[in-house]
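A single protein chain has been removed from this complex, and every other one stays in its place.
Here is chain A:
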Amino acid sequence: MSWSITLTVNGEPRRVELDDPRVTLLDLLRERLDLTGSKKGCDRGQCGACTVLLDGRRVNSCLALAISHDGAEVVTIEGLARDGALHPVQAAFIEHDAFQCGYCTPGQIMSAVGLIGEGQAGDDPERVREGMSGNLCRCAAYKGITEAVLEAQRRMGQDGWEEAA
């Protein structure tokens, strides 16, 4: 049996034929759509490297069955930059040295975009750290990550940045 599903990925409609219902959203993005920005770290929802926005909310794409999300809108790290200009969260990560090896970074950035959209953390570093606790960084760039998230949030508030997709 096969299933045909349609997703809007980074603003573009994508139709995918699934021959197996076991495909996760993460594997679909990486293996079928060649969007390898979303990383497979633990593949069990513990590290956050696979974080994407699913219908506007940050989730672990490794714990979502693609077939269950037919019709959904997905934004990945590849969908953040506009016309060659980095998203404010991407720019702030570079400016604040918010990574070392970079493997967790796409997930960190997508999680930060989700966090800022949720609007629960304000300018409290403690709330940012708690809100980002689902993203592990084994290089321990946490200090830079917290600073980058706070900075990006300030900048997005000032510039009236609209969420991608």
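Here is the rule we use: contacts are C-beta pairs under 8 Å (C-beta built on N, C-alpha and C of every residue); 3 or more make two chains touch, one makes a residue touch a chain; residues count from 1.
Everything below uses one rule, namely that contacts and distances are computed from a predicted model.
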item: Chain not present in the shown complex, as UniProt names it (candidates "Cytochrome C", "ABC transporter permease", "Xanthine dehydrogenase family protein subunit M" or "XdhC/CoxF family protein"); value: "Xanthine dehydrogenase family protein subunit M"
item: Residue among A:37, A:79 or A:131 that touches the chain left out of view; value: A:131
item: Of A:38, A:60 or A:105, the one touching the omitted chain in the full complex; value: A:60
item: Chain not shown, touching residues in chain A; value: 1, 3, 20-22, 24, 43-45, 48, 51, 54, 57-60, 63-65, 67-68, 111, 114-115, 118, 120, 124, 126-127, 129-135
